[in-house]
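Got a structure for you, written out below as structure tokens; questions coming shortly.
Apart from one protein chain that is not included, each protein chain of the complex appears where it belongs.
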Amino acid sequence: MTTPFFEVRALSVSATSATLVAPVDFAIAPGRSLALVGPSGAGKSTIARAILDLLPRGLTRRGSVWLDGVAIHDGSGPWRARRIGALFQDPTTALDPLMRIGAQIAEVVRAGGERDHRRAARIAIDALAELGIDAPDARARQYPHELSGGQRQRAALARALVLRPALLIADEPTSALDVTTQAQFLAALDRRRGTDGLAVLLVSHDLAVVAAHAEEVLVLAQGAVVERGRTTDVLRSPQHAITRALCALHAPSAPRAPHHPSDGAPIIATQRLTKHFPVAAGWRTTHTALHAVDDVTLSVHPGEVLAIVGESGCGKSTFARLLPRLLEPTAGAIHSGARDVRALNGPALRRWRASTQLLLQESAASLDPMRTLDDAIREGLRLHAADAPHTHDARVRAAADAVGLGRALLDRPPAQCSMGERQRAALARALVVDPDVLILDEPTASLDAVAADHLLAQLAAIQCARTLTLIVITHDLGIVRRLATQIAVMYLGRVVEHGPAAEVLATPAHPYTRALLDAVPGAAGVPIAGDVPSPLAPPSGCVFHPRCTRPDRNDDCTRRIPPLLDIAPARRAACWRAAPALPETLA
Amino acid sequence: MTARLRRDPAFVLAAAILGAWVAVALLAPQLAPYPSDLQLDLTRLRESAPSAAHWFGTDGVSRDVLSRLLVGARVTLLMGAIAVGTSLGLGVLWGSAAALSPLWLDRLLMRTIDACLAFPRLVLLLSVAAAFGQLPPIPLAVVLGATGWFGTARLVRAELRALAERSWVVAARALGAPEPRILRRHVLPALVGPLAVAASLALAAVVPLEAGLTFLGFGVRAPAASWGSLLAEAADRPDALWWMVLFPALALVSVVASATVVGDRLRRHFDLGDRA
Partner (left out) sequence: MGRAAVVRLLHALGVIAVVVTLTFALARLLPGDPFASIADHPSVDAAWRARLRTTYGFDEPLLAQFVRWCGAVLRGDLGYSFSAQRPVRELLAHALPWTLLLSSVALTVGGVLGIALGSGQAVRRGGWADRLTGSTTLVLASIPDVVVATAVLVLFGQRLRWFPIGGATGLDGGGAGDVARHLVLPAATLALLVAVTLARFHRAAMVRGADADYLLAARASGLSRWRIFWRHALPNAIAPTLTVIGVLLPILLTGTIFVEKVFAWPGMGSVLANAVLARDYHVVTAVALLSTTAVVVASAAIDALLAWLDPRTRAR
């Protein structure tokens, strides 16, 4: 490495009473990428904002930031966006909702010295085009809310890079994106590193992203660097406990084999289950329907762990709420053994809900803020347990122990507990009533890597000990690998592939499953283009056809909806070309 | 949770001021240096400026203003409490009726609220005044409350509707809890915060309104004393009788500003944004 052209020397951040970030040094060469990783609260974002000299009120930075031999700080002339660009986490709020995309980029161009309005607008459109945004003219005239999340984040990237800065600081740029859009975004970023020699400081909690897109890594915990080095080295032999926990979450573990052959009666079976939400649109409030869940036929056998995988908007969360009948299906049937679940009502329905526990996505928020954790866990017993109330104490404690929730926490309200603790309390509340099936909707969504790793380990242990049936709703293939015995892939409300986890991951039959696997950071494949279409007007025929990359797709694909057909023992896929072509796919 | 409020100096000060006024109202006869409606000396003590014997001066018929102010706290605060109670009660009833109604009835009830909200409150009050003429304090307080509950109704309905989708309510349903129990244990307690906000802001609105009405001649009449009536007695020559304007006005400001601060802080505390 030559003289580092971007360098941070003894940078520290302190509030009036405490030091938030201990002095840290690092350097980045042109075209290279350095990642800051660590659990939430480790000070990653604070460092990013300190470099930009945009700390929140009350925080002060010490130390210095050097770019090309020049010290950079708030008073050192115009350098933001020109020399150092920045990108923040949430694409829904990173752009001003009241201003057109093009104007927001052109505004930066003009702040960078361009006087001519029309030329600035032109440059803005070019910046959009350069990042592979289709129809950049049209996009420039749109408002942020009219763009999808992935497009918005790329527009924000276009703005950050429009003045061709030497360094980009990207704070969790993809954590709000779906896997396929994340892959598109990171590929665009990597291209700019290659073509412009852009240096990147990547802030992330996701080690898989870091492994694939950063050469060097700094692991932070509680405001201090605990480990640093080449990414490959750090990941191969993590030294610090935090790093090990981060690695464990994404370790390429082998998918689990089914517990026992899935014969016998399924514990839950849906037939052609459908949920459409009415949506008022257009003149005279004509009702169109949002196709959330379309024609889903799935069965789950006792002891299985079924992962339902798909991107946001694919209907997986709606499906999760249909099973305990927290939502009424529009059509179709749900059976459990010989029981017709849709015919249940009153106490029988409530017993069904208790035996099929749903852990909501925002389950940390699913605790009543007015009641203690103990109260929350006990509620299920009060409702359903036949035994005397004095035995409840023991059962509440047992459930808390099973999820690793300290007993001292039980008397606290949720506001005084961490996210991970709340999540475990919600899990204990679900387990205490001894359900047959536990449905988990994005169980790690609100957790940092360490807490997520904990929770997954506990879930696996509990599942084995109780031979519980799990249905896990997730977009994260890492979770799928660690827990699932079965996989169902959903796209636009439909199940497109279903089969044993090991086989589906090894030899995906549906092009969409393959695209999901290719989108995993570090995978060799080319990310598929485009966004998920609106569920208000799903494409005709195969819902995947506008994005399908199979060379042999044909007219059938745009005209007829492919049913979920057996393609091999225990495997099904909804693709006209998959069934006969399976042998080649396996090869 | 409440610890954060207890550490907020503005909230603590405002709550203390309100508490102090309640204590004063309860103990007014003991605290007042003179009987509040005693005309002390019609020949020599009329309209005398503040002095050692009469800190806040005397009024046009030689009554001690400080005593009348302290006793007036009773009338003003009691009327405020009755008005706030009335408006919360009506608001909760109407709002929850709308929230639990089928869609068409909900629409009708809320359109009615929209219309009522468009009536300037003073116009409504004056219409009632035109019909009934002079009202004694307590019925007047009820009428004050009855003209100010529309916002509360809207708030209650919105909160109930939002709560029905809150994750802990859905979680309770997922646990197999019956609806009445969910309402009792998880929904109604969560309504306490928004209602506390509504109550403080309602108090902040109703107290000056009573004063204004009295000032216009439709409110509390002598010999009863409220802060508004003290102001009204000086309405014709406010600069000559400055002590009869200044002290009641200060008392009013202390109550209204405190109620506003309490409401604001509670709103922030319960994270209500601009809903209440």
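The first chain written gets the first letter, and so on, giving A and B; residue counts start at 1 in each chain.
As a convention for this text, a contact is a pair of C-beta atoms (placed from the backbone, for glycine too) under 8 Å apart; a residue touches a chain by one contact, two chains touch by 3 or more.
Just so we're clear, the structure is a prediction, and the values are computed from it rather than from any experiment.
Residue B:Gly212 is the one among B:Gly89, B:Pro178 or B:Gly212 that touches the chain missing from this view.
The chain that is not drawn here is touched, among residues A:Lys44, A:Arg80, A:Arg154 or A:His392, by A:Arg80. When the missing chain is restored to the complex, the residue among A:Leu54, A:Ala241, A:Ala331 or A:Ala529 that touches it is A:Leu54. For chain B, the residues touching the absent chain in the complete assembly are 111-112, 114-124, 126-133, 204, 208-209, 211-212, 215-218, 228, 231, 235, 238-239, 245, 249, 252-253, 256-257, 260-261, 273-274.
The set of chain A residues touching the chain not shown comprises 52, 54, 57, 78-82, 85-90, 93-99, 107-108, 111-112, 143, 145-146, 156, 159-160, 163, 282-283.
Definition applied: only the chains that are shown with their structure count from here on.
Each chain gets one centre point, the mean of its Cα atoms, and the points for chain A and chain B are 49 Å apart. On chain B, the positions that touch chain A within their shared complex are 1, 167-168, 170-178, 181, 185-186, 189-190. Residues 324, 326, 349-354, 357-358, 360, 362-363, 365-371, 379-380, 383-384, 413, 415, 426, 429-430, 433 of chain A are the ones that touch chain B when the two sit in their complex.
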